[in-house]
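A single protein chain has been omitted from the complex, and every remaining protein chain is retained in its original position.
When the chains are written out, they are named A, B, C, D and E in that same order, and each has its own residue count from 1.
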């Protein structure tokens, strides 16, 4: 049996939902006010969950401080106080919906965790809307 | 790999836990103060989670606004500011425990979501008591 | 300078907003769906705040356990799992709006606290609606 | 003695902290990463609190539905999914710090409330940063 | 299909992370400030989740009051206001990391629940760090 260790973090950012290859009318029809060309923004709350065996030496699945620092270097530094569409390369040609953001975060963290650890990422876009993605 | 999209909603309602086919003594023994014949009530917090592939066109698993409107039309309109025992047909002969309510909500939402989407419903009866039901 | 000590508590109850001396049409116009004759209900979250000098002997303004027990005996025992309109004497002829409930709670607690202590009562009817009343 | 009635609401928006009459160096020194020219954003949580006597007829200080609708028409419709710097006239020449936003919200609501009611507005910019302004 | 019933509880305790068989230098290197020999402490928030079929008689998977009382007698009475290292026998030779605590809680509860019920235990060490363990 395995234990899951979770760490909450936070970043805020601006974004806009739209596709460059659609005209304004179609973008408005599909994305509504989220397609505001002047952008809007969110306080994104992030939960990163790592699943594995407890190391009998330390009593840790993963050192929570290591996990906190990984989230800081890989995610907060890249996303916090940024415009996702304009400044984050992964969204140059990818619509920054909550679904796409959570997959991008997962893919940025996954290579830093050993293969025997499961990973789940949950992202709150607002207190009422959230998404999650995992291989746990 | 699939992404789960969740939406929180809210309704408040009155209810009473009891079985018509049990006498008062047995209802009191099993349901205690929840068997108050004058009813008591709760602010029910609801989380509806839908799991599926991201549509590469929109970046959505499901449009959060569609999900919000579905919860409004199917659940909030039917349950909010209602007496569950008296006014909600599903509980005419079904004890409105949190467990039974969450299954009723699941069954009301399920037909409106395509078969390739998984569904999980979580219901908070109080900030300390909650239940969940899923086919995800 | 004085310190304020606060304690959170919880009760849930059914209620209905209406005046016996108004006809149905007027009650509906003023109280809307809160006038459902079959009742609806809430998880009421309660914060009781007591302000006074710190006792230099104990380091307490008031023993938090004393305050917790007072809320239990005076408020939770009287209101929890009750129908406010039907079973709580204070609302026999008083409409159980959040405003009236918070004043009733204040008046039930006030005589149990010495005169040199200030009192404030805050009552959440839902996570988005709350009221407060004080002589602090 | 008076009762305070509070209502929570929500909007999300993009903004940037800077002064047009300062050069980039000074704006960066004072506003740091909040001066990102591509904007960043927040989920703003808003609490509007109205203080007054309870109307003995209705048991209300103010009808919570009236307060909710006022916040919707005056604040949410003006700010939600907007770029505060670009699209909200009050910030054309006013830096949209949390402090300035809360005063703007107060000034938009105040004329719609009668003079005998006190008003306090609290605004959460993030879960850890918030401001409030009142004449209560 | 099965329903999961969850109950939140709370205890606070002091602890220290270290291994008796390591010297101070190694304990400091691995556990940092959590190795303070004078102890530090937490408000542990606990969620116990039980999964099973709904009893068609009662509408319960498990009576929430039974679950609440079980958590009180087995966990709160043993851990609340205690020093985990000094006073809780399970940690005499086991480092009280969140991971080890959640497994100990699971093992204390498991024998009191029938075999056809699944069990998951989630433990918040701080509002930002939490762990979970299950056989569900």
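In this text, a contact is a pair of C-beta atoms (placed from the backbone, for glycine too) under 8 Å apart; a residue touches a chain by one contact, two chains touch by 3 or more.
From a predicted model like this one, the values you see are computed outputs, not experimental measurements.
Q: Report, in label order, the displayed chains that the undisplayed chain touches.
A: Spelled out, the missing chain touches these shown chains: C, D, E.
Q: For chain C, which positions touch the chain that isn't shown here?
A: So the residues of chain C touching the missing chain come out as 1-9, 54, 57-61, 63-65.
Q: Give me the chain D residues in contact with the hidden chain, please.
A: Touching the missing chain: residues 17, 19, 30, 32, 94-100, 102-103, 127-135.
Q: Going by the touch rule given at the top, which residues of chain E touch the chain that is not shown?
A: These residues of chain E touch the chain that is not shown: 10, 12-15, 33-34, 36, 38-43, 45, 80-83, 86-87, 126-127.
Heads up, the rule we're going with is that only the chains that are shown with their structure count from here on.
Q: From the centre of chain E, which chain's CA centre is farthest?
A: D
Q: What is the distance, in whole Å, between the centres of chain B and chain D, each centre taken as the mean of its C-alpha atoms?
A: Chain centres of chain B and chain D, defined by C-alpha means, are spaced 34 Å apart.
Q: Please compute the C-alpha centroid of chain A, do the same for chain D, then give the distance between them in whole Å.
A: About 28 Å separates the centre of chain A from that of chain D.
Q: Taking the top-of-page definition of touch, could you list the pairs of chains it picks out?
A: A-B, A-D, A-E, B-C, B-E, C-D
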